[in-house]
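Of the protein chains in this complex, one is absent; all others appear in place.
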Amino acid sequence: MPLDEKAQLLRVFIGESDRHGGKPLYEAIVLAARHRGMAGATVLKGMMGYGHSSRLHTASVLRLSEDLPVVVEIVDRPDRIEAFLPELSEVVDGGLITVEEVRVVRYGKEAT
Amino acid sequence: MPLDEKAQLLRVFIGESDRHGGKPLYEAIVLAARHRGMAGATVLKGMMGYGHSSRLHTASVLRLSEDLPVVVEIVDRPDRIEAFLPELSEVVDGGLITVEEVRVVRYGKEAT
Partner (left out) sequence: MPLDEKAQLLRVFIGESDRHGGKPLYEAIVLAARHRGMAGATVLKGMMGYGHSSRLHTASVLRLSEDLPVVVEIVDRPDRIEAFLPELSEVVDGGLITVEEVRVVRYGKEAT
């Protein structure tokens, strides 16, 4: 039976076409997370959305846009998420960053 | 260092082929959210799933279905999420709506 461990889920809502340092912003975030040794990162691609700018993004045939929303997700220990936030805020110019409490039930080959 | 702000993440689990008022339901939800001035909305497309109806939806070659799951996500202040729920419930005929607590770390150009 796996043990419980308190963790946090960091989510970054940005545009697919947002860029940082010559590469897609979502990629820059994933690379920064990996460079920092964060446990993992996942980029989910949205098919429609709008954000802070109130521009409407959609992948529909009628109103095709290059700037679809993406969500970058990182799960790690609370102290490690907290330590990553300042670096992340530097990179994410305009976008929503949320943190929520999660319980890690299992990670990797053995229960944690 | 960014300030913390309590917020809520609203998630709506529906089918991609669900419709409302002549348009896709996910689009109707995004437009309703924008019309109401909600801070943002993101539609994530699933590749497989089943829901309330226990029908199995999948994008695999073998069992292709038009009714893949989609998840609409809206993050805003708790009072604004709460106020949006009755309107949302009118539109979402059959589908799962969940609300969870999140902390907004950063939003837009300046820390919040």
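Going in written order, the chains are labelled A and B, and every chain counts its residues from 1.
Operating definition for what follows: a contact is a pair of C-beta atoms (placed from the backbone, for glycine too) under 8 Å apart; a residue touches a chain by one contact, two chains touch by 3 or more.
The model shown is predicted, which means the values in this text are computed figures rather than measured ones.
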Missing-chain contacts mapped onto subunit B: 11, 13, 44-52, 54, 56, 58, 60, 69, 71, 85-86, 89, 92-101
Contacts of subunit A with the absent chain, listed as residue ranges: 1-2, 7, 9, 26-27, 30, 34, 39-45, 70, 73, 75, 100-109, 111
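Quick note on the criterion: only the chains that are shown with their structure count from here on.
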Subunit A and subunit B, separation of their C-alpha mean positions in angstrom: 17
